[in-house]
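Can you read through this structure? Questions will come right after.
Note that this complex is displayed minus one protein chain, with the remaining chains in position.
After this line comes chain A, so read on.
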Amino acid sequence: MKSLAAVAAALLVCAGCVPSVGGQEPGDPQVITLWHPLKDPNEVKAVRAALDRFEAAHPGITVKAVPAQDADKVTQAIRGGKPPDAALSFNASSVGAWCATGAFQDLGPWIQRDKVDLQQIPAAVRSYTEFEGKRCVMPLLADTYALYYNKKLLAAAGYSKPPKTISELTAMTKRLTKFSADGTIEVAGFVPYLGTYHSGADLFAAAFGATWLQPDGSANFADDPAFQEMLQWQKSLVDWFGVEKLALFKAGLADEFSSQHAFNTGKIAMMLDGEWRTSFLTNDEAPVDYGTAAVPVADNKPGLYGAGLIGGNIIGVPRGAANPEGGWELVRFLSTDTEALVHFADAMHNVPTTLPALNSPRLDLSREPEFAPFLAAFRHPRSTSQPATSDGGAYLAQFGQFADKWQQGKVPDLAAGLRTLDRQNDDALRLGS
C-alpha cells in the first residue's frame, strides 16, 4: 500500500514537471516517428543523414521518417489522435493556432528540465516560434533573403556594385530595363509587381522597416508610416513600367523552380530571393554570372542595410504523440545540437538556426561568398520575422490583397484604405479568439 502511494506521489510530481513519457523507460529500444514535408530525393537524404547522427548519439533509439507530410496532414493527424512523435513543418504561420490550441505540446517544461539555452537562437527567430509566451515548437533551419544580381547586365549598364538603397535600386532598374519595339518588357531591371517570384509585400515591408502588428496583436498598417512609404514607392515604379506590361511579363515567366527561371535566362537583372536559390542556380547549371548582396533598404533607414526578413521551418511534438519524450529528444537534438545543425544546414543549403552553428568553423556555407549576405542577415540584430497569430497569419493575406488592389490603381485614398484594412484585420482576428 505504501509503495502504491509512493508511486502515485511520484507520478503526481512527475506530471507537474514534464509531459508524460508514454510508458517508455530509459534504455528500452524505442522507435520515434518523424513526419516532415520534404520530397526532393536530396533533401530526404539530408534528413536521413541527420537522423543517422541522432541514432548514433542515442543507442537503442530508431527514428522512422515519413516524407511529404505537409502541415495539413499533421493537423489532420492531431485531430484524428494518431500524430507522429515529432513533426517538422514549413508552415511557421500555423504556430499561433498550434500553440494556442495545444495541438503542439508546450516545450517549456522540457526546455527548463534539460536547461536548453534559448539565447543561442536570435530574437527574431525566437519570436516566430512562440505564441503569447508559449513555446510549442523549435526552429530548424531558417530562410533569409538577399538581392541577386546579374553581374554581366549590371556591368553592361555601367554599374560595378549592386544597389544599397531603394532610390539606387529604382534608378538602376530604370537603366537596366529594356523594352522591345512593341512595348513589351524584354529585360526587367527589377520587377516591383507583387507576386512575381519573391517580389512580395512581405519582403518590401521589411526593406522599409515596417512593423506588422502592434504589441497588443492588432494591425499596424495605418499607424506605421513605413507601409505607406513602401506602397508609394512600389506603385510609382509599377507605373513607370506600366501595370499591364508587368502583368503580361509576369504571366510569361517560367516556373520559380524550373531551370528556365527568368533570372537564369537573363530576363530579370536583379531580384529578391531566399538562400535556397543559390543551390538551385548551381544544380541547374544556370548560365548566369551572379552576385548576392543585402536587400536594398529605405533611404531614410540606412541602419537596416544587412538586416531582413527571417522565416523558416519549425519542429515540435504534437499532442497525442505515442512517445512524446522521445519526440522531444529528437526535437532538442535536431534544433540545438551544433554539429547536427551544421551538417543539416550544409546539406539543405539553408541557414542554421543557432548562433553557435552559424559561427562554427565547420559550416561549409560560410565559405561560399554568395551565401554571406544570408548568414549576415540572420545575425543582424535588426532582422525581423512575421509574428504568429491564432488565425494562421491572416494579416499577411489581407495586406497582400490590399497591396494588389493598390498596385492596380484601385485604392483612391491610401491612408483611408490602410485604416479600413486595420479595422478589418482586427475584426477577423477577434473572430477566432
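To be clear about the criterion, a contact is a pair of C-beta atoms (placed from the backbone, for glycine too) under 8 Å apart; a residue touches a chain by one contact, two chains touch by 3 or more; residues count from 1.
Criterion: contacts and distances are computed from a predicted model.
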item	value
Hidden subunit of the complex - UniProt protein name among "Ferredoxin", "Sugar ABC transporter permease", "Electron transfer flavoprotein small subunit" or "Xanthine dehydrogenase family protein subunit M"	"Sugar ABC transporter permease"
Sole contact to the chain not displayed, among A:D85, A:E130, A:D143 or A:D202	A:D202
Option from A:P84, A:P139, A:G274 or A:G392 whose C-beta touches the chain left out	A:G392
Absent-chain interface as seen on chain A, which is shown	72, 75, 78-79, 91, 93-94, 97-98, 100-103, 195-197, 202, 244, 247-253, 255-257, 390-394, 396-398, 400-401, 404-405, 408, 410, 424, 427-428, 431-433
